[in-house]
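First up is the structure itself, then whatever we jot down about it.
What follows is part of the complex, with its chains left where they were.
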Amino acid sequence: MATVEMVEYEEAGPEVRAVYDEIMAKKDIDWVPNIWKAFGSHPPLLRDVWESLQETMKPGRLDPLTKEMIAIAVSVTNGCEYCIHSHVAQARKLGMDDEMLGEVMAVTGAFNRTNALANGYQVEVDPPIRNAAKG
Amino acid sequence: MATVEMVEYEEAGPEVRAVYDEIMAKKDIDWVPNIWKAFGSHPPLLRDVWESLQETMKPGRLDPLTKEMIAIAVSVTNGCEYCIHSHVAQARKLGMDDEMLGEVMAVTGAFNRTNALANGYQVEVDPPIRNAAKG
């Protein structure tokens, strides 16, 4: 159960309803997902997150599926239940099958392991790697 | 400074040296990165991590650059200094430029934000999203 009352479309003021309309149009659905109805309880947050995500997720040098797979990796690492379901669903819509999901998981799992190990041994960055990272 | 003495190639036993040789051959370098020299202090870990990573990072449905960008997203979310440098360096070698890195960062940052927000409002997964996630 959420920590706030979902703001339903019917009860929303015009500012919130305008964002809900954009969301439904963009996602081509006729209902408002719960996360946006939660943000509806604080209109400036709703507007800011929606606009910022539009900017971030628009087609760029990375294609939409790659962006969604990165979103999965982040959400898995943070253990966010809503986000994992949401981004896996979105990635499947963009063509990800179980094998591709398996590879995303394998990579995400592998580096959660090596991240811990590199931290654990407090490994210092090799100068050639440091230089190569800077580009 | 690391929490263990790096095991240099010259002082390594044959089991460790064999893995070091594989690493240098695979990466086409003539030196052993620090993380592997740290693992050299515990040969079973060195062997297991190396073999498991080979399995995980081999060409599959995701291309090597996509896998490295996912590795960056995980390492950034965990805040692992060594890993961030290492995977950014590797991704640059595979063709990632500042604009692509910028998009990886933008996506990684964005979902660290929304992960927190979805957790904060304890948003329940919408049934259609739950079903779509299952594939």
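Letters A and B name the chains as they come in the text, with residue numbers starting at 1 for each one.
The rule is simple: a residue touches a chain if its C-beta (ideal position, glycine included) is under 8 Å from a C-beta of that chain, and two chains touch if they have at least 3 such contacts.
Predicted model only: the values in this text are computed from it and were never measured.
Here 2 of the identical protein chains are placed; the entire complex in the file holds 6 of them.
Convention: only the chains that are shown with their structure count from here on.
Between the CA-based centres of subunit A and subunit B the separation comes to 19 Å, rounded to the whole angstrom. For subunit A in complex with subunit B, the touching residues are 1-4, 31, 33-35, 38-39, 41, 45, 49, 52-53, 55-57, 60-62, 66-67, 69-71, 73-75, 77-78, 80-89, 92-93, 97-101, 103-104, 106-108, 110-126, 128-130, 132-133, 135.
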